[in-house]
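A protein chain is absent from this complex, but the other protein chains hold their places.
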Amino acid sequence: MSLTFIFFTVLAILAIASAIVTITARNPVISALSLVFHFFMLAGLYLTLNAQFIAAIQILVYAGAIMVLVIFVIMLLNLGDEEKLKEKFNLRKVIAVLLASVLIIQFFLIYLLTRSGKIEIAENTAKLSTVQSIGQVLFSEYLLPFEAIGLLLLAAIIGAIVLAKRKLT
Amino acid sequence: MLIEYVPLILMVIVGFVLAVVFLFAAEWLGARRTTREKQTTYESGMIPVGNARQRFSVKFYMVAVSFIVFDIEVVFLYPWATQLTTLGLTAFIAVIIFIVILFAGYFYELVKGGFNWD
Partner (left out) sequence: MFSELQLGSSLILISFFAITIVIVDALFQKNKTVGFSYALFGFILTAVASAINLYQAPSLIIPLNSENLITKGMIVFGGYSSFFDILFCMGAILTMFASREYLKREYHEYTEFYSLLIFSVSGMMFIGHANNMLMIFVGIELMSIPFYILAGFIRTNFKSIEASLKYFLLGSFATGFLLYGIAMIYGATGSLGFTEISKSIASGINSTTILVIGIGLIIVGLSFKVAAFPFHQWAPDVYHGSPTIVTGFMSTAGKAAAILAFMIIARNLMPEKIVSGKFNFDTHTLQNIIAWISAGTMLVGNITALVQKNVKRMLAYSSVAHAGYLLMGIVANSQLGWQGITFYATAYLFMQIGAFVIVGLIERGEENNLNIEDYAGLSKSHPMLAAMMAMFMLSLAGIPPMAGFFGKYYLFAAAIKSGFTWLTIVAVIATIISMYFYISLIIQMYFKDRTEKELEIKTGLGLISLIICTIGVLLFGVFPSLLLDLTRQCFQLLG
């Protein structure tokens, strides 16, 4: 048992636990906070994969910025009456669970049936995922998608104004 | 390789434990003599009226969205900054274009009153 394995197991269990709390909590604020916790655990999992930059971004953008948005929306909606969130047992949910389990079994079967060789893991992953090497690839090979993302962000700004601004002139 | 992160993990754990300890220490050590008056909401001596929970204005949401967009812009610039010297002129021009694109967005939002608190 290596250190990585212990680290991974602890993080994975905590991540799943906090994800379950997120979807089962009655109080939306508790839900949101456990989602923050979940994001932190995911960041830790990225570290086990040697993706330092992604881990840092996960905390900066997701646990920081995106969660602010989520909390804002909760406050905008002002869900005071948590009891309203209580869901009832219905047929649709049963079918959803059944279909989800079918999907998992299917994935597992595909895995078993087509297990035809080893998946190779590149040896230099630690080197590949540093900020420096991401910068190197992003600004040479993936320059065009990067610029397209600039357009995407601009579209998002317009979208925010169109949908949320009180008075449009 | 994971051994490099041990100080980081230790710091996170220590930070977390400290916060928990302080929180519970205050709870355990502090004196507790509750009265009816102490339990009510503090409203400068007035008797509280209505629900404390009020609907947030959508204006806050605008601020948050603008923040995220420009936050992501900075995230993209960070890897470039670390490799500024090796990447050369092409990448520099590309980043300038990227910043110009988002500056157009900034200008738009400024003129349209996205930053105004009207």
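Which chain is which? They are A and B, in the order written, and residues in each are numbered from 1.
Just so we're on the same page, contacts are C-beta pairs under 8 Å (C-beta built on N, C-alpha and C of every residue); 3 or more make two chains touch, one makes a residue touch a chain.
Quick caveat: nothing in here was measured; it's all calculated off a predicted structure.
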Per the touch definition above, residue among B:12, B:77 or B:100 touching the missing chain
B:100
Where chain B meets the left-out chain, the residues are 90, 100-101, 104-105, 107-108, 110-112
What residues on chain A make contact with the chain left out of this view?
107, 110-111, 114-120, 140-145, 147-149, 151-152, 154-156, 158-159, 161-163, 168-169
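Keep in mind that, in the parts below, only the chains that are shown with their structure count from here on.
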Within the complex, chain B is touched by chain A residues 3-4, 7, 47-48, 50, 53, 57, 60-61, 64-66, 68-69, 72-73, 75-78, 80, 126, 131-132, 134-136, 138-140, 143, 146-147, 149-151, 153-154, 156-158, 160-161, 164-169
Spell out the part of chain B that touches chain A in their complex, as residue ranges.
1-3, 5, 9, 51, 53-56, 58-62, 64-69, 71-73, 75-76, 78-83, 86-87, 90-91, 94-95, 97-98, 101-102, 104-105, 108-109, 112-114, 118
